[in-house]
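The following block contains the structure, expressed as structure tokens.
A single protein chain has been removed from this complex, and every other one stays in its place.
Letters A and B mark the chains in the order given here, with residues in each chain numbered from 1 onward.
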Amino acid sequence: MAEVQLSALNKTFGAVEIIPQLTLTIPDGSFTVLVGPSGCGKSTLLRMIAGLETPTRGSIHIGGRDVTGSEPSERGISMVFQSYALFPHMTVRQNIDFGLRLAKVPAVERDARVAKAADILHLQPLLDRKPAALSGGQRQRVAIGRSIVRNPEVFLFDEPLSNLDAALRTQMRVELAELHKRLAATMVYVTHDQVEAMTLADQIVVMNAGRIEQVGSPEELYRHPQTIFVATFIGSPKMNLLTGPIAEERGATTYGIRPEHLSLTEEGGWSAQVKFTEYLGNETILYLTSELGELTLRINGNQRFGTGDSVRVKADKVHEHLFDGKGRRIG
Amino acid sequence: MSASAPSPARRWRLDDRTTAVVLMLPPALLLFTLFVILPLLDAGYYSLFKWNGYGAPSEFVGLDNYAQVLGHGIFWQSVRNSVIVLVVSIVVQMPLALLLALLVYRQTPTNAAFRLVFFLPYILAEIASGLIWSFVFDGNTGVAAGMFAALGMKPFFILADKDWAFFAITVVVVWKYFGFHMMIYIAALQGVPAEMIEAGKIEGAGRWQIVRHILIPQIKPALMVSGFFAVVGSLQLFDVVIPLTNGGPSNSTHTIVTYLYAFGLTRLKVGFGSAVGVILFLAAIVVAVAYQRTLNKEAAR
Partner (left out) sequence: MNMSAFFAGLGRAVVLMLVSAFVLGPMLVTILGGFKSAGELRTNPFGFPQNWQTEFFSSILSDATFWRFLGNSLFISLVSVVLTLIVAAAAAYVFAQIRFFGARWLQAYLLLGLVFPFATAILPLFIKVRDLGLLDSYWAVILPQTAFGLSLSILLFKTFFEQLPKELFEAAWVEGCGYVRFFWRFTLPLSTPILATVGTFVFVSSWNNFLLPLVVLNSRELYTWPLGMMQFRGEYVVEWNRTLAFITLTILPSVAFFLAAQKYIVAGLTGGAVKG
């Protein structure tokens, strides 16, 4: 298990600077999630750690060693791809021990390692099947199994759950979290889904256009987003952002409050009309037009509202956010 | 058509479908039947007669033509030559094509230029290729002559040598067709997902190991198709042989088709030539069936 240190990394393709200058420490044993919209550079960053892309400038250290010039197989890493990248002509067992066979690891040890991985991932009955005969979730486990037997210092995941349906995704999330606890390994995980980030990560790295917006625990990012980008990226439904008097009278350009920190009140607060309601069973989302602008409000339980209903809304003062003209947090 | 009267709209639609079929299908069927199927059936029929092509076939000889063909030493020589081409195609040409495909399949401008150059012989007419190489091999004034002169040796007319002439022909076949096979492999190689190769790299596979364990298994279908074309092509070799040797010297370089042409067509022995054609046809069927069987076996695995 090892710490990953990225120093002043720059990646430029021709005239396009994908990543201008990035420095990041991934602590030993952590589950670090790189999250951000498409094109923000998170996959490029992961591939640089893996050695599949070379940085234009800067260095990468894994476990204290400088691996910037090393081949992927020499870095002590393993990777699970979005498409799993299993070898269709090999059985599950052969897929998993492919690297071990190449390294001429003796058969006894090979079988032992495969057995252990198969045990952790419940793959024993599938060992002699070919990938075509497996479901999506099973293929993904095989890809993870291939990663585990290498005993790497760092596990890399490139959007591994994107190709699974919603129910399977939730299940795999839990299994990945358990895997992390069991192996106590350093894991670097790329996703565009903030729910995966929030549920899996010890440390989240929010990226935007090749830069790091903020690094922190899920709770930190949720409670104290440093920029408007992070504030609106984390949390669903998105944080309400209001400009105008409400922000200016507090000395800011933008005032932010999450939908779950707004509540309905009988008196006081702001007046609003219901535009649209979404009933999700356990909660209700209200889309309102208020004197301050458009607002989204989240309430527990199932409450019925009609379009055009008048309501009054108040904010939980503890959870107010203020941002300056550049989108940065104030206070 | 249904017994009850269909509604006007429905009836129109039925007719429209029939119109389309009746209008658009028969031309192909007619052309194909008239110029492909009927001649093939005729070949079988004519092969049972001794006939010079004029009037109608009258001299029924049963399987005598076949006996003559199968008893003719030159025919067996031509079969042997066809097999030689086949073996050379599989043992020399395909590996060469595979090697080059592996060297130039990545999309770069230089690779694109090389791909173009290597494919060039394939688009030239076989007849032109044969004639070009006829010059190259010419002991008097060709490239061969120049090379022998430079080495201080007497000129060697390879195309006039009974033992070596066909070897020269196989060189031309390789020259002409390796680019075609290469392109098939390149298309297959370009279809291998990049992530699969990257996964191999991460597992520690070196260049050669990636080729052996990942690329070649992935392009198996292309290898099969290319092999099929090699076999079929070797059976039908004609155009290159004519300008190079015309079947000589001493009938040592005939292929099955040049044999058919020389001993069947030019001598107006229609029955005899048809028998050769039928034998060729049977060989093609055997190849096709064997190929289909191998395909099915692969698919079941």
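The rule is simple: a contact is a pair of C-beta atoms (placed from the backbone, for glycine too) under 8 Å apart; a residue touches a chain by one contact, two chains touch by 3 or more.
Just so you know, these numbers come straight off a predicted model, no measurement behind them.
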List the displayed chains that the omitted chain touches in the full complex.
B
Of the candidates B:61, B:88, B:136 or B:173, the residue in contact with the absent chain is B:136
Which candidate, B:154, B:207 or B:297, sits in contact with the chain we can't see?
B:207
Have a look at B:28, B:151 or B:300 and name the one touching the chain we're not showing.
B:28
In the full complex, which bits of chain B touch the chain not displayed? Write them out.
13, 16-17, 19-21, 23-25, 27-29, 31-32, 34-40, 42-43, 46, 53, 96, 99-100, 103-104, 114, 116-128, 131-133, 135-136, 138, 140-143, 145-146, 175, 179-180, 183-184, 187-188, 207, 221-222, 225-226, 228-229, 232, 235-236, 238-239, 242-243, 256-257, 260-261, 264-265, 270, 273-274, 277-278, 280-281, 284-285, 288
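Just so we're on the same page, only the chains that are shown with their structure count from here on.
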Cα centroid separation, chain A vs chain B, in Å, comes to 55
Chain A residues touching chain B - in the complex, by the definition given at the top
50-52, 71-73, 77-79, 81-83, 85-89, 98-99, 102-103, 146, 150
Using the touch rule from the top, collect the residues of chain B that touch chain A in their complex.
193, 195-196, 198-205, 209, 213-214, 217-218, 220
